[in-house]
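One structure follows; several queries about it will come next.
Missing here: one protein chain of the complex. Every other protein chain is in place.
As written, the chain order gives the labels A, B and C, with residue 1 at the start of each chain.
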Amino acid sequence: MPQIESTMKKVYKDATDAVADINDGAVLMLGGFGLCGIPENCIAALVAKAVKDLTCISNNAGVDDFGIGLMLQQKQVKKMVSSYVGENEEFERQMLSGELEVELIPQGTLATRCMAAGYGMPAIFTPAGIGTEVAAGKEVRNFKGKDYLLEEAFDADFAIVKAWKGDTEGNLIYRATARNFNPMMAMAGKITIAEVEELVPAGSLDPDMIHTPGIFVHRIFEGKNYEKRIEQRTVRKK
Amino acid sequence: MPQIESTMKKVYKDATDAVADINDGAVLMLGGFGLCGIPENCIAALVAKAVKDLTCISNNAGVDDFGIGLMLQQKQVKKMVSSYVGENEEFERQMLSGELEVELIPQGTLATRCMAAGYGMPAIFTPAGIGTEVAAGKEVRNFKGKDYLLEEAFDADFAIVKAWKGDTEGNLIYRATARNFNPMMAMAGKITIAEVEELVPAGSLDPDMIHTPGIFVHRIFEGKNYEKRIEQRTVRKK
Amino acid sequence: MALTKEQIAQRIARELQDGFYVNLGIGIPTLVANYIPEGIDVVLQSENGLLGMGPFPLEGEEDADLINAGKQTITTIPGSSFFDSAVSFGMIRAGKVDLTVLGAMEVSELGDIANWKIPGKMVKGMGGAMDLVASARNIIVAMMHTNPKGQSKLLPACTLPLTGVKCVKKIVSDLAVLDILPEGGFLLRETAPGVSVDEIKQKTAGRLLVADDVKPMEF
Partner (left out) sequence: MALTKEQIAQRIARELQDGFYVNLGIGIPTLVANYIPEGIDVVLQSENGLLGMGPFPLEGEEDADLINAGKQTITTIPGSSFFDSAVSFGMIRAGKVDLTVLGAMEVSELGDIANWKIPGKMVKGMGGAMDLVASARNIIVAMMHTNPKGQSKLLPACTLPLTGVKCVKKIVSDLAVLDILPEGGFLLRETAPGVSVDEIKQKTAGRLLVADDVKPMEF
């Protein structure tokens, strides 16, 4: 076998370039937990692009002036699919007025429905929500004496994730708890867009230490000016 | 919150110590692909212990004089659950004579049934085997126009895995393709035993680079005298 | 006298066993980490993707990439590991977490719990609570025995939308420690200092049984 030097054409110039074909009505997955590990550059580009009627699958909805909150302010979001949508007044206003549709999903179910898509599994079974309103209309099935809900894999047009480092083949490494939903979403997107703090040449990352293999990533670019806002700054004294 | 220094009592002296309570009739998962990434020390200890009537869930069955083949020679295995059982004459003899029960499972199904157990999912859906004898007696379900088989999670008493490095908390890092089935099996065992080439103190491994979090590992020890036999030595000339 | 929130946390901490992996919910449960007994090693799981949660960082050492499920800046300890949310809920669903401590608005005598939604009020979501209660092997609820109006929160059946059914094993309230019996019913095991069995009976709307060896709480 000859030496194969792969130079996949995945590298995009910037966020504007990477989200250029995301159009009104798209279904997006957006990585992050709270404001930790969110794709800041892509969100800014989507706000600038003023694309509308988006469905956003994301664990949270940002805060009023950061994260997905910025898209909510511009009324770009038709529907949020999340597990927790606390800290956001504009979100609350739009939800109560009926402008915004909200589907609340247990966090583990959210994660696992993303995972199912990435693994090519059409549905998974989870006990989360059994006996609650989350189970309404869903199939319940008993395995070995325990009830489980059948939950279908998500079907998103684009997955937009944030990683710490990435290479030109699309391989990704996340940092600390900024990993969260990003790896499953990266695997799940029909088109996956990854923004990274540092983009390095293929071969720079240890193949044993890659969290998301490049096959799942279709577009990658080095983001800039990361704010990485902290939601709850808690410290102890020396 | 105070500084929490955890010193879980997971470290075992050696393989003999770690497998001491594996008794006749146990259901085992054994990591490895071919002879790559197999728990050599634990297999040797199980042979020495002469435990019998084992069910072994493992992608392969070793070769005549190495890997699970060593247990087959001693007629310790009642049933093999594998995807490919090629290179083993004694295996063939026992199978044809009816001494050994063999269940052949598609490799991806094998991997995913391990994964399901580790993720607390009772069953998964996969298209592998649809329309073949693998589907016999199994539930077929159509999602979005495609047929899938319902396949149940494995239920093993012990998972026995091999990692490259591990720490005293049970965190594991695998090397190259010796990773294979080990991470899913590590997650799936009711009791998981990990043998590692190098056991290091907690805190020595980068928390971002751990493949199997210690919560899944109940026993860990540093193995010795790894042979790491190569099944197909293929080289090119300079 | 009713326990303070700190005291509830302190009492729950006595339930920790050496080697436990523990998930602590937001609020009183978080405080449990302050009272881990001497000689007991536990590993704290944060469902956003961390095993081995350490204390808050020193001022100036906050890391925006390192938070807990309450979105607070935290630290790691030697032996910590990071993982994605699917693995995190995988370990929860597979019963690898030994103990889950969380708050509740209501608990029923069957062990049902309601802690995520009040009809008519803004609903923020269940977060990971439904996953935790559906899968945890051992759930302790930290809660006030009554609401601000003095009405019992330990009920024959929950009135609020449920988070999970038949899952709570133990309650540590400001007044008492109670087990929930497999066949249903609150079994009073310990009373808060200076709180009478009668007061607890009066403030428990669900079926209350009193253990033969009921005794004052120890800390």
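As a working rule, contacts are C-beta pairs under 8 Å (C-beta built on N, C-alpha and C of every residue); 3 or more make two chains touch, one makes a residue touch a chain.
Predicted model only: the values in this text are computed from it and were never measured.
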Of the chains that are displayed, which are in contact with the missing one across the whole complex? A, B
Which of these touches the unseen chain: B:V85, B:L100 or B:A123? B:V85
Candidate in contact with the missing chain, chosen from B:S97, B:N142 or B:T234: B:T234
Touching the hidden chain in the complete assembly: which of B:G25, B:G131 or B:P201 does that? B:G131
List every residue of chain A that touches the chain not included in the displayed model. 1-9, 117-121, 167-169, 171, 187, 201-203, 207-208, 210, 213-216
Omitted-chain footprint on chain B covers residues 33-37, 59, 82-86, 92, 95-96, 104, 106-112, 114-115, 126-134, 164, 174-184, 211, 228-238
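One rule holds for everything that comes next: only the chains that are shown with their structure count from here on.
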When A-C and B-C are ranked by contacting C-beta pairs, first place goes to A-C
From the centre of chain B, which chain's CA centre is farthest? C
Just the number, please: Cα centre separation of chain A and chain B in whole Å. 32
How many angstrom between the C-alpha centroids of chain C and chain A? 29
Taking each chain's centre as the mean position of its Cα atoms, how many Å separate chain B from chain C? 35
Check each residue of chain C and list the ones that touch at least two other chains. 50, 55-56, 76, 82-83, 86, 89-90, 92-93, 135
Touching two or more other chains in chain A are residues 112, 126-127, 174-176, 179, 236
